[in-house]
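Input: a single structure, listed below in structure tokens.
Here the complex is missing one protein chain, while the rest keep their positions.
The first chain written gets the first letter, and so on, giving A, B, C, D and E; residue counts start at 1 in each chain.
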Amino acid sequence: MKYGEKPQLIKEDGTRLDGRRPEEPRPIHMEVGVLENADGSALVSFGKTRVLAAVYGPREPIQKYMVLPDRAILRVRYHMAPFSTGERKSPAPSRREIELSKVIREALEPVVMTELYPRTMIDLFIEVLQADGGTRTTGVTAASLALADAGIAMRDLVSGVAIGKVNGKLVVDIDEVEDMYGEADMPVAMATRLGKVVLLQLNGVLSKEEFVKAMDMARKTLEAISEMQRKTLLEKYSKVLQS
Amino acid sequence: MKYGEKPQLIKEDGTRLDGRRPEEPRPIHMEVGVLENADGSALVSFGKTRVLAAVYGPREPIQKYMVLPDRAILRVRYHMAPFSTGERKSPAPSRREIELSKVIREALEPVVMTELYPRTMIDLFIEVLQADGGTRTTGVTAASLALADAGIAMRDLVSGVAIGKVNGKLVVDIDEVEDMYGEADMPVAMATRLGKVVLLQLNGVLSKEEFVKAMDMARKTLEAISEMQRKTLLEKYSKVLQS
Amino acid sequence: MKYGEKPQLIKEDGTRLDGRRPEEPRPIHMEVGVLENADGSALVSFGKTRVLAAVYGPREPIQKYMVLPDRAILRVRYHMAPFSTGERKSPAPSRREIELSKVIREALEPVVMTELYPRTMIDLFIEVLQADGGTRTTGVTAASLALADAGIAMRDLVSGVAIGKVNGKLVVDIDEVEDMYGEADMPVAMATRLGKVVLLQLNGVLSKEEFVKAMDMARKTLEAISEMQRKTLLEKYSKVLQS
Amino acid sequence: MSFTPFRIPIVPQLKKNMILSLIEKGLRIDGRRPEEPRPVKIVTHYLDKAEGSAYVELGKTKVIAGVKLEVGEPFRDMPDLGVFTVHAEFVPLASPSFEPGPPDENAIELSRVIDRSYRELGAVELEKLSIIPGKKVWIVWVDLYIIDHDGNLLDASMIASLAALKTTRIPGFKVEGDNVVVDKEATSGTLPLKEEAVYVHIAKIGDHLIVDPSLDEEVVADSRIAFAVSRDGRIAGIQKMGQGGMTIDEINNAMELALSVAPKYFNAVDAAVNNEGNEGR
Amino acid sequence: MSFTPFRIPIVPQLKKNMILSLIEKGLRIDGRRPEEPRPVKIVTHYLDKAEGSAYVELGKTKVIAGVKLEVGEPFRDMPDLGVFTVHAEFVPLASPSFEPGPPDENAIELSRVIDRSYRELGAVELEKLSIIPGKKVWIVWVDLYIIDHDGNLLDASMIASLAALKTTRIPGFKVEGDNVVVDKEATSGTLPLKEEAVYVHIAKIGDHLIVDPSLDEEVVADSRIAFAVSRDGRIAGIQKMGQGGMTIDEINNAMELALSVAPKYFNAVDAAVNNEGNEGR
Partner (left out) sequence: MSFTPFRIPIVPQLKKNMILSLIEKGLRIDGRRPEEPRPVKIVTHYLDKAEGSAYVELGKTKVIAGVKLEVGEPFRDMPDLGVFTVHAEFVPLASPSFEPGPPDENAIELSRVIDRSYRELGAVELEKLSIIPGKKVWIVWVDLYIIDHDGNLLDASMIASLAALKTTRIPGFKVEGDNVVVDKEATSGTLPLKEEAVYVHIAKIGDHLIVDPSLDEEVVADSRIAFAVSRDGRIAGIQKMGQGGMTIDEINNAMELALSVAPKYFNAVDAAVNNEGNEGR
């Protein structure tokens, strides 16, 4: 993917192809309670990337042996809709989706208070409706909203964003074009109030100094995203209270 | 399949390619008790279409959770032998076979007195040995004979036939060539004594009037087929009694 | 594989391509206890053919219904590493691997005293690291060493070797080239002290007389291999006693 | 292989009794008349990365349809025709009874039933989707994504697929020798559709026929049947479903009902397509 | 992966004792002598849609063999040879212990054992099945369908495959450039078979060897072995099966038995092939 002709991703005025400043995320939209059947749900978009998450549970596990005596087990599926990508994606789970399901599950384990729901299973289904870069971080953000919407006890929300390096510069919330032609893609998710990084990957190459700076950019962005998540949940609850 | 040059399916004298009149089914052959191990079995052919059906059960379900407290569950597999078709068929179940297994199961549910066999499973295996049109209706006819042969209590037998529209005319029991080049294929199965349609599909396009007429043709044919099924069973029982 | 130009496999002086006499096996190397986690393990090579075997158990079966009330069940997997063959082998189990897993399991059933371990499972995993002919016989030899290394009670060891017919002559322990261009490959495994043949297959064509002679060649070779196996085990135990 | 469903969604006895006793009076639990479908909401151009798309609500049932066009090879026996494929996923976020995994018999049946109606009608003009005869054609992928299941997935999915197909654009492309270079930013036309159909799904409860059953009604129903109805009122597909039988009279009545309801669905699609984003009924 | 069978068909203790005590006297439960196979019934041309076919009964064991010929591409390393494939399905209607699903180790073993004998004998003249050298060849699919299992599936399947192959016709065809147009209505010859073999399956019960074990005898047997025997009395394949060992003497005796029984199977095949529909022994 890194081969072929490379477009100029940072313009002369320092802005990006879509006009954003380096530290500026795409327009973010969040909505909770969008589905009827699920116990909790959320629809989150970062620019054109759009992800739907739903929670079922705590409920009985599908197989009796899939339990832990002292807490709930999480079951997470990150899945891309066939129409979400440029070329149609086969609906069978790819190796990439299997890895990301694990990475997202591990990002949520530290915040879900599974110890309150022993011998149960909490199901989290993430469907990428449209993929334009940052689907895993959008997914983890939606997932934590859906968990909260389902009323599952949590220590903190989880917020995600990808930091990139494009044309030698660190930028926040890279989109698909920046990911394809850039030098690095570093998805980060944090439980910002706990001050904990819960997801961190790097595809690409960074110097030590760049890495430290990128982590700092991530933290700042994630604190703002976390605020948006809280507001989204508050709005829904106040609506519920009003009705 | 509907593309390319279309042969004349109805000749000037009103008969079909193989000489049949519009309302005339192909030669039908039925035999029950053809297998040793199965609890019940039947071999049925409509012209060159030949289908073998076998029943095992009521028996313990393969998995303990596959039970209903108040009745038996049916498990039906419609499967085509690799040598049954013009081009060799891969033995892995196709989407078509999965759909037809469901449709045939649903056709048998209303007649099998499953409430007499709670917590058990009744297995019905249908193997298409030769496919020349009408395999699902031949299959459901064979299946209901095999169930009767297994001594499973039934409200009625099920009889099937496909009505077709070829060269603008409605015809009974279409074969493969008529299906391929015709305008419509409407498989119907009925429990004729109960007066109930238990399987109905339409591939193709019919006017309202054609549909009503086609259903009537189906009914008449199925009443005759049902009689043949009864005779076939009677013959076997009288043989058993004689021996 | 038998088509194309055929090299001269037996030279004028009666020796084979690699200089061996007809009744001479390749250099054989055996080692036990090569793995830490497994309850028993062995690495065996016949020339360039190299096979690793490991035993876990007796242990609880993975599925509760996989038990026999009066003895252990054996579970055997013969598997080839992707890098073991000339062309990379896909890691998914081939039909050949499925057959050989069965054949090897059946070769071990008569010697493992499964009746001492009722309601348990004994797992035997065989990995072909390098395939140069005779992998199943090398595998069964390694497997029986690994079982002994795991301290599982056995009536006898099992030893394996393939007899071949190349350029019209019977030879012991054929390698890949001899297998590819030869007329017959007959893998044999015996519990030599019990005098029992526990694995026997023939790919190729032999006269009655050749068959009788080949079985005799197999027996002689296997008696020697069995001795090597015993020495290998003894050496390990004496080391253990010394340490 | 098909099994009698043994993990059936349970409708509480009280609700079941209420459905049945209301039906006897010609009434339904959500206030509808027997022949009345639920409100239809359609959003077209719902997705940016698909060549056509629609989001449909039929009552509380929600379906997304995405249409993708890709250049590929024709089938050997139909070298000059484009390829048309319908695929449905019952993703597990739609219902507590859906499990992740490959499509089950219900999802396969749904997609095949929809596929057949389009195919038998010759709805998509596949002969216009040939690019290099015998070598390159457009492959039309219709992907149906059920995201909330409150019954009657078939009517909702068919409406979604139709709204998506009607708003599908063909990407720009250039033929270079035996290769086709696609430019998804450009458009070379709209998908040629010459026929259209909707499905009308009817449930039989006791001796009564009702249109567009909700999930509770489906579970309680004795039998069900769906008719595909074309713009000009022909029957372009039938699928009987469920575990009970129907008399020929009941089936004929169901057909008449289907013919009378179909225009409502067509109107909803037309309103949405002509008036992007509109909510119709 | 292979497991010790843990769902074994159960032979009632009484019957088991009877089998064992009869064997001691050189007798068998169904009245046969130890070296006596069950009656063989063969119907060739059993199917219309296959290029070759046979229905075989060996006692109560019933097998259908279908041979299909299709035009395909040769293997890269054998560009001028046709392709020959044996595939067996143990369909669940044949036995209460067969489950639907992909072939298990027994079905795979059966088809591979049969495949090997034909292949090692060079039975089918694959060099005559090349159509356009390096590009198009005939692919011969031999599909074995076990429909009733009363033991010794191997001998029955081998007989069925042989009778089917011997009556297989090659469809008519025309070469047009790099394409081959097949006309299944016409015939361009019979399948060229230059060698033939049958399998003879022998079970060891106690110290006794018996030919063609029935299912009950198979279950009770200590060990089993099968020899493929060619027309000219050579051994063209061996497979030892089951969980017990055999001495070399026992194996040599089994081989002699196999050589003596094989002609009976060949005779049955010949009678059926020469005399379509005949029942031989």
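As a convention for this text, contacts are C-beta pairs under 8 Å (C-beta built on N, C-alpha and C of every residue); 3 or more make two chains touch, one makes a residue touch a chain.
Just so it is clear, the structure is predicted and the values come from calculations on it, not from any experiment.
Engineer: I'd like the shown chains that the missing chain touches, ordered by label.
Structural biologist: Hidden chain, whole complex, touched shown chains: A, C.
Engineer: Thinking of the whole complex, not just what is shown, which of C:E127, C:D149 or C:E183 touches the missing chain?
Structural biologist: Checking the options C:E127, C:D149 or C:E183, the one contacting the hidden chain is C:E127.
Engineer: Check the options C:L9, C:I28 or C:A54 and report the residue that touches the missing chain.
Structural biologist: Final answer for the missing-chain contact: C:A54.
Engineer: Considering the complete complex, identify which of C:R26, C:H79, C:K165 or C:K196 is in touch with the unshown chain.
Structural biologist: From the options C:R26, C:H79, C:K165 or C:K196, the contact with the absent chain belongs to C:H79.
Engineer: Residue by residue, what part of subunit A touches the chain that was omitted?
Structural biologist: Within subunit A, the residues that touch the unshown chain are 2-4, 65-68, 72-77, 93, 95-96, 98-99, 101-106, 109-110, 114, 184, 186, 190-191, 194-208, 211-212, 215-216, 219.
Engineer: May I ask you to list the residues on subunit C that touch the chain which is not drawn?
Structural biologist: 35-38, 41, 48, 52-54, 56, 59, 62, 77, 79, 81-88, 91-92, 123, 125, 127, 129-132
By definition in this document, only the chains that are shown with their structure count from here on.
Engineer: Could you name all chains that are in contact with subunit C and with subunit E at the same time?
Structural biologist: Output, common partners of subunit C and subunit E: nil, no chain qualifies.
Engineer: From subunit D, count the fewest steps through touching chains until subunit E is reached.
Structural biologist: Tracing touching chains, the least step count from subunit D to subunit E comes to 2.
Engineer: Between the options B-D, A-D or C-E, which interface matches B-E on more than half of its contact pairs by residue number?
Structural biologist: Same contacts by residue number as B-E, out of B-D, A-D or C-E: A-D.
Engineer: Decide which interface, A-D or B-D, involves more C-beta pairs in contact, and give its chain pair.
Structural biologist: The greater number of contacts lies at B-D.
Engineer: Please work out the Cα centroid separation of subunit A and subunit E, and write it as a whole number of Å.
Structural biologist: So the centre of subunit A lies 58 Å away from the centre of subunit E.
Engineer: Roughly how many whole angstrom separate the Cα centroids of subunit A and subunit D?
Structural biologist: 31
Engineer: Could you give the separation in Å between the centres of subunit A and subunit B, each centre being the mean of its C-alpha atoms?
Structural biologist: The separation of the two C-alpha centroids amounts to 51 Å.
Engineer: Would you mind listing the residues of subunit A that make contact with two or more other chains?
Structural biologist: Residues of subunit A touching two or more partner chains: there are none.
Engineer: For subunit E, jot down the residues that touch at least 2 other chains.
Structural biologist: 100 - these are the residues of subunit E that touch more than one other chain.
Engineer: Mapping chain-to-chain touches, which pattern fits: line, ring, star, complete or other?
Structural biologist: Topology of the interface graph: linear, an open chain of contacts.
Engineer: What's the complete list of touching chain pairs for this entry?
Structural biologist: All touching pairs, sorted by chain label, are A-D, B-D, B-E, C-E.
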